[in-house]
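A short worksheet on the structure shown next.
Left out: one protein chain. Kept in place: all the others.
Lettered A, B and C in written order, each chain numbered from 1.
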Amino acid sequence: MILRAVGDRSTWRAELAVALFLIAFPWIFPAIGGYANLATRILILGLFGIGMDLIFGYTGMLSFGQAAFYGTGGFVTAYLLSTGLLHNTLWALAAGTIVAALCGTLIGYLCLRQAGVYFAMLTLAFGEVFYFLENSPLAKWTGGENGLPGLPKPEIPLGFTTLHVHSNLALYYFVAVCFFAGYWIARRIVRSPMGAVLRAILENPARAAAVGHNVPKYKLAIFTIAAAYAGMAGGLLGIFQGYMPPDAFSIDQSGEIIIMTIIGGAGTLIGPLVGAGLWSYLREALQNLHGVGAFWKIILGLTFIVLVTLFRRGIAGGISDGIGLFRLRRAPAPRTDEGTA
Amino acid sequence: MNWHLLIAQLLNGLALGSILALVALGLTITFGLLGLVNFAHGVFFMVGAYAGLVTFERTNSFALALLAGALVVLALGIVVERVLIRLFYRRPPEDQILVTFGLAIVIVEIVRAIFGGKTQLFPMPPWGMGATNLGFLVYPNYRLQVIVIAAITLTAIYLVLYKTRLGLIVRAGIDDSLIVNILGIDVTKTLLAVFVIGAMVAGFSGVIDAPIVAVDPDMGASVLVESFVVVVIGGLGSFTGSIAGGIIAGEIISITTIWAPDYAQVMLYLAMALVLILRPQGLFGTEGRL
Amino acid sequence: MDTRNGTKESALSRNLFLKGTAAAAATATVGFPAIVRAAKSAKSYPALGTFPAGVSGDTAMIGIISDLTGSYSADGEDLVKGYKLAIKHLNGGGGLVSKVPTLSGKGVLGKRLVYKIGDSETKANPAVQAATEFIERDKAIMICGDTSSAVVIALAKLAQREKVVFLSGASGSNDTTGKDCQRYGFRSQPSAYMDAKALAPVLKKELGTKRRAVYLVPDYTYGTTLYDSMKEFTEKIGWTTVNHYLAPVGTTDYSSYLLNIANSGADVFVNIEFGNDAVASTKQAAQFGIFKTMQMIVPNISSYMPDGVGAEIMAGVYGTQDWYWGLAGNKAYPEAAANSKIFLDAFLKEYHGIYPRWTAHIAYDQTLTWADAVERAGTFYPPEVIKTLESGHKIDLCLGPVAYRAGDHQQIRPVPVLKGKKPSAMANKDDYFEIVGMVPGAEAVPPLGLFGCHLPGYT
Partner (left out) sequence: MAAMLEARSITKRFGGLTAVNELSLEVRQGTVNALIGPNGAGKSTLFKMLSGELRPTSGHIHFKDAPITGLNATEICRRGISKSYQTTQIFPNLTVSENIVIPALAKLRGPFRFDPFRRLRGVRGLADVLAGVLRAMNLEERAQTRAADLAYGEKRRLEIGLALATQPDLLLLDEPTAGMSPEESKGTVQLVKELRKSVTIIVVEHDMDVVFELADRITVMHEGRKIAEGPPEEIRAHPAVQEAYLGGAL
């Protein structure tokens, strides 16, 4: 079959590996000083990062405003659950995800009027708008600077019974199921015809347009999907902590998810999870290391610079290039004038 | 309607705007001439303010503080450009953004490690103290002087870039590095010069702004975001655009504050969205210059 | 005013309290706590939160959350210094530990205290994350800290959910012990309401009754609750509220707000901004000549605000702080003078001449208060510790005898009212204030329930 040549293989290796890892993670993590809650947090960021990877690693759009959607999804979910408007956690999560996606469409429509540098600046600026809106005009619903506390532990009616997710480990597996679903969907997306077009846009947007693809529409579509990922992750964060923090909207949050995605490896889908793991783990490990304390950000910042400068594919990218497990494409060569002239 | 207040806010908008214009100009120079967007631009602003603060505390001279702000950032700019940025001129804009973004984090945290996170008082220079009674309001002298300093600086930069041989080489070097090379001019030095000019302007603005806003390691972040808004409104890469954008932004903030202070920031971004919809390349930007 | 809670003490503990203060020198002879301890430790308690896992060894872990980075890191640093000093004294004796009869200077209930510090970056999320780690991994038996009301409220909610005692660092919002109060959270700093109520009589006396006030308010609940309280109490003394301007947290240039304020026709400028924002707004107000025509009031003066704006500007400014080192040896306030002196001296010695601010005081006093409660409860079992803290038993520390109110966990404590000194009157570079009054806690606290506190359960 000739289409094999374009990576259209139904391999389940990556999915299987990720599933096994997700099951085992809370059991192996304590061996290196981790714990279940940290594992959950890493998965939430990893899910957030998959969206980031879809737009950046697969389509080449560097958004500095993803926190807007993370926060939106989180606060919608948190509002619905904490006020008791909804009791079913899944419905609240879905509502948050959808609202975040709608915001993504709106912001995407505005920001995608420009590409490259402009796009990054605009997303950053619109991220700030959401931050200000959350803090003042919408404070009645979002709690402003205080955030929204008091989310109940998840309840999932299955028809015949209602699942109560109470222990830390149960919460972990609840988030792990969401993460796996997100990962599986993302894998399908990047291997779909649409995914092929996205990679073409990453490689050479002008040519992708010239051969007949409506590039702005594809960008908007994937931007919306990424916003949905961010929204779902935000919703999970609130559910997991029982509290939705206002800093989910902050510029720093947008920056961190970029750093995690790059450190882990953009264009791999699993990279953001690796990056989030490293970031969260080092952050805690270094913080408690005597004499390093407040310098953890410098160390991670320098690591990031080195990776951007020399190892553009990040950690997961490097590993997967080696073993070919998550491979969908090879290392992007620096775009030269030839590609963009 | 209180007309005195409106006039006062209009004047204040001009003062706010002139600093924004100055910061945005540095950003726009590096972009317009190097095609590089510097997410560490706000950090240069902050480092300039700290350098100025240290100098002012030692020498009690604001002129020396200004000089120090510009020179320290010049030195920082040279190091950063030689070690890191020069590797990125030919890489995609996303990589440039990422590396300058990483750089910003590292520098902010280093400054925090050295000076602590405390907000520090930057004393008002003696000549800037006091206020002028303009008849209808009392307005701080220093803010009036800032308008003048900003105007002079903007003019000076304009003259350097557009009326001198250096400026000519710089602009030619960007347009066609090969030809300038053939003419025997070292392009890498030109690139360095542009980057450093952009950085210096930021450092200089940091010192000017410091007596107004106090100095802390995070002061660069908000300035960076606002100057992004300014260049989006004015048109990235346009000299006139950054000045006009700065003043427009300043006026929007000031005038909104009269009626709805808590919406001042939101209004600013709303204006930006409006420009994007009606004129995506910015008020003074040229189409296709991305 | 509900004073019952402040005086509802068992005869036994009152007895102990009297002994403790009157016979401070004879601490070792007070055998009673040991008896209580022996009796209580015989009881076994079910596992709850990090109990008993966190105290099964010979150490007990305290998780400190503070601002190592971020815009409140100056206050956060001071806070950490206070915790460290308290833990040092609890483990090795010294400072006020020798003044509290239950405390041995050999740890708490025989367990040596250890601690870890987590960086909140002045944001709720990293704070919650750090606290979660302390609880889950390190089995912290108590968590404490931070300098932002928003963060403190988030931490208290977490503490409630995880059933670990939480002592809030700096937090002035009425919500902390109001609608967001928690069974597991305790706050020793005066609330916004207490600040305002304590301040009002002084303002009436010093500034008269015909004043017109304009407010600059940070746009979040700390700011708005403090504004509401200030408005309420100043209007009661006859003042007019001309206007108030909400500014987003983290604003750097206040000029547009200040023009409005300068144009407002008011003669009193109430600046509610906090931290870096307080410094920036005040400096700029000075540039606009606002202090030529207006008197400034800062209801809750941030630790490092005077350092930021300078003594010139702070001169003549009225406000409150949780504690001020000028209480040390201050004959006008005998109930606080001696103990404040002990704390000040110990702090100066430990940190080589750096003066403590009120954030360090919060940390120090509350850690000792908690240790005392654990000793008296005879167990680390959280509900017992909480009930002991709720018992109304007074502990005599820097501010004199103070106790938490059972109904909302607000500490009933005096509120120092301050006035900025002229630079020429300053004895040293940290001598920014004169203390114009100490309003007794019972007079300042809001009626129980005013801010909608409903404490959740113990388990």
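Keep in mind that, in the parts below, a contact is a pair of C-beta atoms (placed from the backbone, for glycine too) under 8 Å apart; a residue touches a chain by one contact, two chains touch by 3 or more.
Everything quoted here is computed from the prediction, not taken from an experiment.
All shown chains touched by the missing chain in the whole complex, by label: A. Of the listed residues A:49, A:73 or A:195, the one in contact with the hidden chain in the full complex is A:195. For the chain missing from the display, the contacting residue among A:208, A:233 or A:319 is A:208, taking the whole complex into account. Residues 1-3, 5-8, 10, 185, 188-189, 191-197, 199-200, 203-204, 206-215, 217-218, 221, 225, 329-333, 338-339, 341 are the ones on chain A that touch the missing chain.
In this text, only the chains that are shown with their structure count from here on.
For this pair, chain A with chain B, the centres built from the Cα atoms lie 32 Å apart.
If each chain is reduced to the centroid of its CA atoms, chain A and chain C end up 39 Å from each other.
Shown for chain A are the residues in touch with two or more other chains, namely 132, 136, 294, 297. Annotation for chain C: residues 69, 219, 246, 248 touch two or more other chains. Taken in their complex, chain C has these residues touching chain A: 68-69, 116-119, 121, 123-126, 128-130, 132-133, 136-137, 149-150, 153-154, 157-158, 161, 173, 175, 180, 219-222, 246, 248-249. Those residues of chain C that touch chain B in the shared complex are 67, 69-74, 76-77, 219, 245-248, 250, 252-253, 255-257, 259-260, 262-263, 275-276, 279-280, 283-284, 287-289, 304, 307-310.
Of all residues in chain A, only 56, 60, 62, 110, 113-118, 120-122, 124-126, 128-129, 132-133, 136-137, 251, 255, 258-259, 262, 294-295, 297-298, 300-302, 304-305, 308-309, 312, 334-337, 340 touch chain B in the complex they form.
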